[in-house]
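Here you go, one structure.
What you see is the complex with one protein chain gone and the rest in place.
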Amino acid sequence: MTILTLHPDRLFPAEPTTRGIARALYAGVKDLPIISPHGHTDPSWFAYDQPFADPAQLLIVPDHYVFRMLYSQGVKLETLGIPTEDGSATATDGRAIWRIFAENYHLFRGTPSRMWLDWVFAEGFGIDVRLEAETADHYYDLIDAALKTPAFRPRALFDRFGIEAIATTESPLDPLDHHRAIRASGWTGRVMTAYRPDPVMDPEAAGFLDNIARFGETAGEDVSTFAGYLRAHRFHRARFREAGATSTDHGHPSAFTADLPRAEAEALYETVRSGKASAAEAELFRGQMLTEMARMSIEDGMVMQLHPGAFRSHNPSVLARFGRDKGADIPMPSEFVRNLKPLLDAYGNDPRLTLILFTLDEDTYSRELAPLAGHYPALRLGPPWWFHDSPEGMRRFRQRATETAGFYNTVGFNDDTRAFLSIPARHDVARRMDCGFLAQLVAEHRLEEDEAHEVARALAYDLAKAAYKL
Amino acid sequence: MTILTLHPDRLFPAEPTTRGIARALYAGVKDLPIISPHGHTDPSWFAYDQPFADPAQLLIVPDHYVFRMLYSQGVKLETLGIPTEDGSATATDGRAIWRIFAENYHLFRGTPSRMWLDWVFAEGFGIDVRLEAETADHYYDLIDAALKTPAFRPRALFDRFGIEAIATTESPLDPLDHHRAIRASGWTGRVMTAYRPDPVMDPEAAGFLDNIARFGETAGEDVSTFAGYLRAHRFHRARFREAGATSTDHGHPSAFTADLPRAEAEALYETVRSGKASAAEAELFRGQMLTEMARMSIEDGMVMQLHPGAFRSHNPSVLARFGRDKGADIPMPSEFVRNLKPLLDAYGNDPRLTLILFTLDEDTYSRELAPLAGHYPALRLGPPWWFHDSPEGMRRFRQRATETAGFYNTVGFNDDTRAFLSIPARHDVARRMDCGFLAQLVAEHRLEEDEAHEVARALAYDLAKAAYKL
Partner (left out) sequence: MTILTLHPDRLFPAEPTTRGIARALYAGVKDLPIISPHGHTDPSWFAYDQPFADPAQLLIVPDHYVFRMLYSQGVKLETLGIPTEDGSATATDGRAIWRIFAENYHLFRGTPSRMWLDWVFAEGFGIDVRLEAETADHYYDLIDAALKTPAFRPRALFDRFGIEAIATTESPLDPLDHHRAIRASGWTGRVMTAYRPDPVMDPEAAGFLDNIARFGETAGEDVSTFAGYLRAHRFHRARFREAGATSTDHGHPSAFTADLPRAEAEALYETVRSGKASAAEAELFRGQMLTEMARMSIEDGMVMQLHPGAFRSHNPSVLARFGRDKGADIPMPSEFVRNLKPLLDAYGNDPRLTLILFTLDEDTYSRELAPLAGHYPALRLGPPWWFHDSPEGMRRFRQRATETAGFYNTVGFNDDTRAFLSIPARHDVARRMDCGFLAQLVAEHRLEEDEAHEVARALAYDLAKAAYKL
């Protein structure tokens, strides 16, 4: 067995002077509350505060970062207990799943998953030996036992993690019962929803026509007209704001936007409602709706988030057997300069709009996103996203975006995760990497240390709170 | 108030051995004269040697790097005194403008503007406190007073900055009176023009048809034929060479080139002259004219520069109210391999041609530009341009281009600025970053120190002088 320790200097630059500065900067931000303005935790956890299931169900089965890597090296998803679309059986023995994971833990060397998991093991559960085949059962027993204690209930963890506010993400089709239950419970943790209308805005979404029908019904609006459809959005946005939402989120294939004359938009909606929209018409509708969302954000103050650029469910065999979100979403080249122009022409200069941009195409950081955000008052840059939520990904983001967009056109960190236990680990990685980046600027006399302290705090706390109006 | 100092080791790597090498390399190049072969200073400054106006008019109003960032954070351009297209009033009180700038100076943390400005304040004006709200008036008074002294007249600064040669950029429509006045004045500072024919080569340029009419008239050529139009170019190129020009400069949307049969080129010119060229025909004409310019460069020896890849005036509201060049030019993906082929097929192997390539798309450094420049005798790589004229931008350029193109297919530094006071600061940043890059090669035993000294001098001085034939 090998010792597991989290080194206090982890992720800081090795050069001693720079490391010393990084340590000092980090000391000033490490205990700041966590603002988690974008993520995918399950609000029912906080509503009902039930214990999490076994270690495998907590840490492996729902984490596509984890099973993706195992799958890439030949581990069958069935043996990891990933549920199937047709309900046919897969592994259910948490201990057996955990052993496979432990035997293959070396595959995660050099990945952020490894750092997050080690944090969960060491800080979360107090484990002091490394995960490997021979410690698999030790881990399983220890985590399983801990999960049965009150200290590992969701609300206890929420407090322990120092979460000041956390956003979940729901579709307009969601009744928001869990969020209502949270409020009704008297518990004071701040859990907000966010408005994610993809299922009713993307004509290519599964069940789109049914979705807009239900969307209209629950809003009490006739969605057979574009006007009624837009009113239904206003209704649901208001409903979400009542459940604490301060933001909307849009996961589109591209950053394409449009701002059609009203009659054309209405005709397009007709086509879309007929179920016969072509791929190009579907893209046009999504683009038009982003501009409509911007218009509504100007009215109601909700911050917009745009997450473009994933080829979803690239692997049809995995999709057919295991469904969506199984680690087979692959980034594509993204374009922002022409795609965002219609929306920006309309509202890019409007101080009432905040549009936060994310990308999976790092090439756009210095070429497109930083120049755009360094000019348009409405634009801000989200943190490195998904595959780039990683030490090297964060370093590249700061290196490429800062000189043109500065720090103040960015919005701090988002964890974007449903892996609740990893949230503090992820924020900690971000704080450490930002402090390391700032320490380098200080050590190279490109920024003064007193200013670096201010920026470190902004990146860890202030900017997220301000940008998301929390 | 906080002290403002420029640390002597600024921008050098923090690791002590590497820093020591960087210091030694920099000591060998820091006092070399400045060769500024590409830029946008105003020749009337040198012709008439009048004092600069107030601090805001000198450092904020003309600097789109500065007001772009302020604008992105909600500062109105009107309050910064940016002149409007319709002549409607904007702020005129330099002190008030300066205060807004000072209050927002933290926005520039981590940007090259911050480093250049601090240099201007500390080295240029001898200021020893940091710019912030409470020092705004102190700064304003001090700079304003300095600008009224002879030491801050353009020619005095030219001498103080150690400028050996500086190029301005003019259109063929420019009578070059200021350049003539410089020569007539007996002042011995070397100020050259450069031939920038975009207004008469780009059918989509504002006033294009009027431009070519005037272009022909001043040349005494009948530009109703392509032959006459080309003769007019020859005339103006000769006129520019008489005003010291050794280079031409081409700011095109893309690097597209063409080499049409003469009859097709003539027919294309007919179309273009009719004012009815399509976007594709306009692009074809620009591409054809790049090849024509290469042909003329082979005749007259002028070095060509190509600056492609900006989406100009992306923000129509800002364009309508404030005009062009207001910080709303946004880079686009660029392609060189297919686009340059027609020109390279014709002249890429000709030792009489030098074509210097710039890019806003850093992805092309290692993928396209370094392989092209590492093969074609006619090609050289310009320094990191515009948004990439920055410490991280320079580091990426050397890291990505050097291994394939070497150092000797690059051409040293260009400041590309009209911010006259920042010129020494910009060259100093480039020299420091290049010395830091070389120091890392030496510290990692990838280059010997005696060789690094030679390369440092080449990058700071020799290569620019040679490439631009100065």
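What to note about this one:
So that you can tell them apart, the chains are marked A and B in the order they are listed, and the count of residues begins at 1 in each.
Just so we're on the same page, a contact is a pair of C-beta atoms (placed from the backbone, for glycine too) under 8 Å apart; a residue touches a chain by one contact, two chains touch by 3 or more.
This structure is a prediction, so every number in the text was calculated from the model and none was measured.
Contact with the chain that does not appear here is found for just one residue of A:164, A:345 or A:363, A:363. Only one residue from A:154, A:391 or A:406 touches the chain missing from this view: A:391. Here the missing chain is touched by one residue of A:205, A:330 or A:466, and it is A:330.
Only one of the listed residues, A:126, A:186 or A:316, touches the absent chain: A:316. Considering the whole complex, the residue from A:111, A:225 or A:254 that touches the absent chain is A:111. Summarising the interface, subunit B meets the missing chain with residues 13, 15, 17-18, 335, 337-338, 341, 344-345, 348-349, 351, 363, 366-368, 370-377, 379, 399-400, 402-409, 440-441, 443-448, 450-451, 454-455. Listed by residue number, the positions of subunit A touching the unshown chain are 2, 6-7, 9-15, 68-69, 71-74, 106-112, 115, 130, 311, 314-318, 327-333, 360-363, 387-388, 390-393.
In the analysis below, only the chains that are shown with their structure count from here on.
Separating the centre of subunit A from that of subunit B, both taken as means of CA atoms, is a distance of 40 Å.
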